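One protein chain is absent from this view; the other protein chains keep their places.
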């Protein structure tokens, strides 16, 4: 029963928490597609979608059954169109949970046979988010413990405090 | 990549919400073991473990790759000893989430290579729990919309309001 | 459009938070029935249902359109059988909310035309619960600010620290 | 005891969840005023207040004791000035609850004799919000199951994917 | 063991809830530094950092061991550089709690020997936030019960409804 999974997000940038979740999932599914949204609504991302793709590809290059792709439009449409039967989402906090729950229910209404599965990150990464990492980096904090070396270098260069 | 999953619980009794979750999971994993705990700590279950096993087997008999078994001891020990690499849990509410999160983290510490995955039930079953079903049945309410006909009959007989 | 409401609970004992909620509701509905459950499941109440009725009647005797009654069985059955179209519940905290939400949904399934409405207590009473009041009284604390004088006297007598 | 209620919001656009809540409330109060805020703070609505009024009026035209009006300024001021003694709010999730609780307490401080009452929507609409409906529509998803036909048509036209 | 504490925030403007928390803390620590962030990220504050400093200084002038200062950069860097071993934060609601928890964990990673301590405000101020105060004032509501007289006057002047 080969099952492929989609791990959608903005990944602005990919953190060690994301990497941990991809590694865990890649052991459970035949294929994991890390799907980076080019549409970010009203929020302007710090990195372009091309930069986000490249950072994710570099960070995950050692895992065989993982592929990094960009997408636009509805997450469930991408899943269905690419034969991905599972949407993976990380759960850290109660507020995550509520939004994710609302989204998973909506997605089930839109496309019936794609299932959302949730994982909890390693507790070492439980407080991490791309938003918090960007904020700390913007204020000059050391984020080397939260992202891979390439991402750290990219953040320093972008924020001009290399 | 054949992956087998464990869906542990007390199932006192199995509800339509449980059944929904098993059906969804059976489409994603090679095998799903519904594992009924004989240890229920300080709580005395309404049905014996044998009765709970039989009700679950009857309710799920039409799904090929599902097996109903009893277990004692730690959930993660059963998973590891039986080659089940995934523990499945339903998430309905925030309070579920917190307890489940604590448990998933503890389980990961105890056995590193068993992963906990969470599903949300169909929104029609989101308010359902075995506890609530028992309470309503004990007060004489009609629970035929929440459990399968066999379970409904068993509850009526047990509570003497058949 | 005369609408009568039911305010169900254990009221073991009635607190100033309950009184506040009854007073507010009595201004909005033609009649408010404070309905005290004689069934308390596995929990043994501190006061008998007769004592709880009397304390509530004394505390609420100055409000014209309020009636205190006992009931057994399902809350929604009592509401429907007595022409009470609204069930009132107080909401203090998130954990209240989740349980109440589950209950309200179940009740709507059981009896379709009884609606559950939630109120928030005055913030002075937001931390109050009968359980907490009993615990503080049992440990010898002064609870005169949280219950009416009659209830305070009854608690002191029952707990032998008058 | 004729009591009139206010159901305030942005309604950008009105969803089947809103309609469900208005229908339920109209059976409990003599009059329900659906009050559409023209002030939306820093958020630019997708539809003008006139469009939102018209969509709501069309969707609710079959209910006798419901009136749709626009308002500016404080919600409690509108309630008090129009003799509306109840503010109705829908509760879906914990995060709703906290914000609503804060708001209800503030409103009680501002105008003492207007009471906030909360309802939970039918579980079929529990995951719905105007924001989510707009997002799905903007990404080309089918939202015909979540809004009335007129609103669906208006959304398609506005977003240019009719 | 003289311990100094930092109470960081935007204070746009300082409310009676903030004042209550500073008063309580000043009785427990040798020195409390109210630290007003000049960096407010993407949010434009209503008052300039100089105005926020002056309002806070006026409101807190009667407490001896309290000092009001501005800061930029990471909160933990300011704490460490000024020998402040405690960061104080108010907790009102669950959503506060989650964000604060994430922040406290991140801060502990960044600077190991600065501890975050949380207080709950007096229940009279539990619903208060600078954001809610600004919103009510902008809509013409009376906020004199939520801020000190000077802040009230400043808000009226700024919003042109004096």
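By letter and in written order, the chains are A, B, C, D and E; residue numbering begins at 1 in each of them.
Methods note: a residue touches a chain if its C-beta (ideal position, glycine included) is under 8 Å from a C-beta of that chain, and two chains touch if they have at least 3 such contacts.
None of the values given here were measured: they were computed from a predicted structure.
Undergrad: So which shown chains sit in contact with the chain we cannot see?
TA: A, B, C, E
Undergrad: Touching the absent chain: which residues on chain C qualify?
TA: So the residues of chain C touching the unseen chain are 92-95, 126-129, 132, 135-136, 139-142, 145-146.
Undergrad: On chain A, where is the contact patch with the chain that was removed from view?
TA: Its contact residues with the unshown chain are 94, 123-124, 126-127.
Undergrad: Touching the hidden chain in the full complex, which residues of chain E are there? Just list them.
TA: Where chain E meets the chain not shown: residues 1-3, 24, 27-30, 85-86, 91, 94, 97-98, 101, 104-105, 108, 113, 115-120, 122-123.
The rule is simple: only the chains that are shown with their structure count from here on.
Undergrad: Quick one: report the Å distance separating chain A from chain C, using the average Cα coordinate of each chain.
TA: About 47 Å, centre to centre.
Undergrad: Could you please state the distance in Å, as a whole number, between where the Cα atoms of chain B are centred and where those of chain C are centred?
TA: Averaging C-alpha atoms per chain gives centres 34 Å apart.
Undergrad: Where in chain E do residues touch at least two different other chains?
TA: As it turns out, chain E has residues touching two or more other chains at 94-95, 126-127.
Undergrad: Mind giving me all the chain pairs that touch?
TA: Listed by label, chains in contact pair as A-B, A-D, A-E, B-C, B-D, C-D, C-E, D-E.
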